Structure formats: C-alpha cells, structure tokens
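With one protein chain removed, the remaining protein chains of the complex are shown where they sit.
Labels for the chains are A and B, by order of writing; each one numbers its residues from 1.
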C-alpha cells in the first residue's frame, strides 16, 4: 500500500468530534497544556481549544492506524493540519506538537482582534486575481492573494474592507463565486510575520527528525524528506499561501494508491476525487474506526494479490 | 605532434579497471540480485553520464530504484540521460543528491515535480529533446559511461530477449557497447533457451535478475466507451476533409480519444464512403486496441510499432501479415526506427494538444507542468530532408514556385474548449511563462505554426497550408475557434470569405451530417466489442474490464 495521508485545518470542527478519542491521550493533552476540553460549540469559539482539539483528533487517528501497521508514504497537511502531518511522518513528537499548536493558537487569537479576515474567489485565474489585488493593496488597505486550493479557487487574506473591495472587482471580472470566510484572522499572509517569528524561536529549541516518508510543504507546494524544510514550514507557513493545489499535483507524481483523509470534515473532496479518480479513498470521520480498518485491510490485500 | 606514448585506449582501460574492481561480485556477467547496490556503487563514478532506460511502457524499474538508493557520498553529480522521466524514483535520484543534471525527452507523469525541482535548483536541465534527437546525441556528444536497461529474459551466455517491448533498448546499448561504456541489464528471467536473440551477449557486460518484473503500463489503450459524439463529428470531418481529400496512404496517430474515434469510424463511416483500400493502409503507431476493427475489416496492410501494448500480444502474434513479428512468433518493436519512420516515411501526423495560440503554435506544457516533448515533434513536423514523393505530400505543394516541393500533413484535432471549460485557443501559450520559470533557451512548443497544415475543431477545418500570409492564417484559426476569445474575433463575413477560398470548411461544406455523429457509428462501443472483433485474441488489462 502506498498511501497519502491528508490532514485538514480548521473549518469543519463540530461538537462531539472527540467522542471516540482515546481517553488517556485526552487526559495527557489536558494535563500537558493545563486546559480542559469540553468538545462543544462554546469550546470551538475559543481558538486555543479549537486548534488543540483538531490536532488531538488527528493524532488519535494517526496513533490508531500506526498501531494496526499502517504507515504513510506521503503526508499533506493544510494549515493547522501540518502539525499532525509532521507527527505522522515521525518528524515531530507528541509533546512538542501540542505545545506548538497551543502557542500558535494563542498568538493567532490575540493578533488581530477585529477588522481582519479572509475571503474566497472562484472562477478567476491566479494572474487575474493578482492584478485585482495589486489595485487595492495599500499600507492602510492590506490585502493579499492567499491559499490556492484548486486551480480556480483562490483565497484572499487581509483587512476586511480591502477584501470586500477585491471581491467586488472580482465579480465584475467574471468570478462565478465570491464570499467572505468566517475566519477572524488574516492567515497565510505577510500580516502573520510576528506570529511566525515567535513560532520560529520556539521551534529552534525543538529537534525535528528526518521524516519516514515524503512531506508535502504548505508554503512552497513542493515535497521534501529534509527536516530543515519541515521545520521551516511549521514555523513560517502562516506567512505564505497554502499551495494545496500544487501539493496535490506533486503528490500525484508519487503515484499513491490509497488516499486517507483525516478528520474533521472533507473540505477537499472535489479536488481529491478529480486528481485521484483511480485510487482508493477513505474519509476517516465517515466510518467507525473498525470499518475503516476493514476497508484498508481489504485494499491492502487486493493490491498485493 | 602526438606523444608516442599517448594512450589511445584510455576509455577502454578505465572501463576494464572499473570492471576489475567488481570481479568479486560478477560471475561470468551475472550478478546476484542482492548485490545490485554494491555493483552500481562500484561501477559508477561521480560525474558519469548515465543512461537510464525509461520507455513509454517499459521501465528499468529495479535499476532505477537501486540507483536512487546508492550512497551519495560515493556517487554524486551524475549526468542522467533519460528519454522518459516517469517514475517517482527517477527524480529521487536528484533529490537524494546522486545526480544533478538531466537531459530528457518526456516527463509527463512527473511534470509537476520536475518543474518545481528546476525552479528550486535541485535539478539542472541540459536540454529537452524529441526521442530521436536524444538517441542521436548518444552517438555524438552524450556518449554514456554506463547504461542501465531492461530486458525480458537472458540466457546463460548473456544473450537478451526484449520481445514486444524492445523499444529503445538496442539504441541505448549500442551507444555504450562500442564506445567503452558499461552495459548493465536487468532481466525478469534467466532461461536456458531464448525465444530469439534481440541483443547479442557480446554487447552486454552485466546481467542482474530483478526482484520483480519490470513495470509495464497499458498507456495507449483507450476505452471506446469514453468517445464522445463531438469527437465522432470531428473524426468524420477529418476523414472526409483530410484523409479522403489528400489520398493519405501512411499515417501516425497520436495518443487520445480524437484519433481513437477515427480508427473506429474507418470500418463504418469509411466503408459508407467507399474509402476502403483507398486511404491509410500503412501505419507507424503503437498497437492500440482501437485499431483492431479496422485491421479485421481489411483496411490495414502494415503496422510498425515503437513499443508493445499490454494485452495485444496474442492478437499481434496471430496477424504477422500486418505487424512486425519474429520467427518465434512475438512482435519486435523499435522506438528509434519507429521515430525515424514517423519523421520521414509518413504522409500525415494526426494529434491533439492542450493549447493552440493565435498563430497556430501548440504545446502540451501548461502552467506548473513541464511535460517535455516525447516523439510528437518528429511526427508532427515537415522533414525538409525528405526527397521521395507521394500523392498526399504533393497535394500540399505551392503552385507558384517551380522549385517547390511537397509537405507532410500535420493535423491537430481539438475541441475549442477543454473538458474543464477553459479555452484551448489562447492569445499566449502557458509554455511562454514556463520557459521563463524553468530558464529554458526556447519556449517549449510541441508543434510550430509553420509545420501545422490543418486544424480540426467541432466548428470545422482550417486548411492552414493554403493561407498566404500570417494575417490570413490567424483569420483561419479564428474562424474555427468557436466562442473562445480568439474565435470571437471572427464574424460571419470573414468566415464566408474563407469558405469561398477553400481555406475553411464547415461540416455542411464537407457533406458531413451532424445528426449522424452518433456513438452507434463506432465500430466498437466498448472494450468487450474490441475483444469480439479480435476473436478473443485481445486480452484487456484488468482495469479496462467491466465484465468478467
């Protein structure tokens, strides 16, 4: 089995998503970080509890798969998902993962209390959107081209007034869909430099090990097996767009036969079904774990018949 | 004045020295599978030029995986020469610090990664070639120190059987065997007696049995189920407006559903038009299963192939009048000869592409993907060295020049918009941007405007060879470019002027009835039909079987 493990970021969290998480792992995290996780809607309005819970959910699933003898050949995280990706490939240990995620969330929560966020444009090319952004972007109206999830769906990040201006221009230029995302932080833009700086200081004291498999890099869209590139991604990815579209294209060149999608949600279902129409795909949060395992074992046998 | 003691056999001495270093693991040419890594670390030296066989179908996968695992402290800065960069470990060789420079032809399956690796400086490109060019350079300025190739079987003396998938093995081995290079072959099996000898043991230095058979992909198999009515319409127009009009006798079809549609229309629509025996008896093409109905229906006299195709083995063996088959009953392919035939001996090339610009240049290189060329530019260009004549070739001769000669027909069939609803006709090719990103000397254009003689779209055919200025050529392209931004520059008046001059033809001008463009017109509608046509001799790979 040659599998690609995909870890989404925030956006698809929901109450009770931690129900099946191993209780000793849950307690470990609560003690380590000195927080209490209630796994409810109120909790998920809090950045720290939200991000820690998502990582906890992903780490739990990684541990369970590895315990059953499944290992990734490729890992791809999206934004927050890179921490679980770095864990799954053996580069980042559990303790540092949760400490880093907590720090990152605290820094994000406090960075831009209001007026900033992200938007999304569908149906324009990168060149077209870059041109529109260049017409609006100004020191008092900062807006940047951000995450590129599919060839024709591109995010914007910056001040909300500036984002709204670009969205209007985009609609006039023929964009089929524009919207402001419910994200209160201008993630994946140069506005996050102070946060990246703090993360970098913390990561300098952490040992990032050589990964056991290929790690796909958020901030370049490329692949690596070198720990220094993973460390850079973990500390600096918030400054750069997530080149998810490119990461997935690169992943296709490695010819995985199975795609394992980690929870929560299935934000990339469309692009993944297009890019991997011939591969086995599984969304872990749509099955109970034993059923997922049954399918994975069945595919594993089928591949080596 | 040369020194009397000058050593004129220094390369041979060097080779002998390297071989001597490995004697402990070589037993009369044969090396044990588990010693593969040690063998490569002993025989290959830093800065060597190494050819790694990578065909469209056959891959020396055992040797490439082994090379990607060698110690980069011992082997580094290799200059790799590979016709096809298609497997992940082909690029791992660079990422792992074993090689730095690459000369290649085609990188379709690794096009995303290769383009990133070039821009981040991990890999330096020598040049991007057509297959024939790359083979040619093996005998001029890219003679290899070591070649790594694949064969089906070896006998105890070291003779090789390469069979259906001979492809580029002979040309690579020849470039090393007679210029002091080391020839290392992976074989799937070692037997007492070969079906036939494809490569004599004299040319081979090392044979190593692979842990599993080499990788083989059914790349040229197209399921008729996926052919659309639009492709059928374009196929009908091409048959009437090009194949019949120019009396085309010899042809190469590119890979794709447009040409598969034409192959499946010959025994139906072609017969209705009474064209059997009059057009395309001679082919240079891979043995694509969609040709089976035309062969069985008596359309085709001869097919020579670049390589084999999985599942076609038994069928080919049973049709030696049509295919090139050895005394042993298996086909022999040869990519170098195939490319030569495709360049010089054909009346026509018919292919498809991803983008065509306003001048008629086309490319399959799109943003972020450096796919290379493969063999299409050999087929899809006018060989100015051609001297023999044929009816089709003569039919393109300009009438106003007494010294003029004919021209090869180079046909592009495209739908005006691709399936993602992006225009195929564009102001500027993405290839222009890729040139800058990858720092290439030339824009990676697959087929140049000057070589393109016809473009077929669902709107009609543009006879570009008839235009007498670039302006007129552009107008002809615009007239068949539908509602793409380029197409909107045309109008009804311009279209009719071009129709009157015979530069553009619509389906009604060719007496092609759009309502007849139905899937029922295909000689085979699915894979099962192809098996029936082959009288059970064609054996489709599992992924193409929807029945059991």
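Everything below uses one rule, namely that a contact is a pair of C-beta atoms (placed from the backbone, for glycine too) under 8 Å apart; a residue touches a chain by one contact, two chains touch by 3 or more.
Operating definition for what follows: contacts and distances are computed from a predicted model.
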Complex member absent from the view - protein name from UniProt, among "Cytochrome bc1 complex cytochrome b subunit", "3-oxoacid CoA-transferase subunit B", "Malonate decarboxylase acyl carrier protein" or "ABC transporter permease": "Malonate decarboxylase acyl carrier protein"
Partners of the unshown chain among those that are drawn: A, B
Which residue of B:38, B:211, B:229 or B:244 touches the chain not shown here: B:229
Options B:366, B:416, B:467 or B:534, residue touching the unrepresented chain: B:416
Contact partner of the left-out chain, one of B:86, B:143 or B:457: B:457
Chain B, residues in touch with the chain not shown (by the definition above): 228-230, 233, 415-419, 421, 457-459, 482-483, 488, 492, 507, 513-515, 517
Contact set of chain A toward the excluded chain (per top definition): 122-123, 174-177
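As a convention for this text, only the chains that are shown with their structure count from here on.
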Separation of mean Cα positions, chain B and chain A [Å, integer]: 39
Of all residues in chain B, those that touch chain A in their complex: 87-88, 91, 95, 109-113, 116-117, 120, 368-369, 543
Chain B-touching residues of chain A, taken from the complex the two chains share: 220-223, 225, 246, 249-250, 252-255, 278
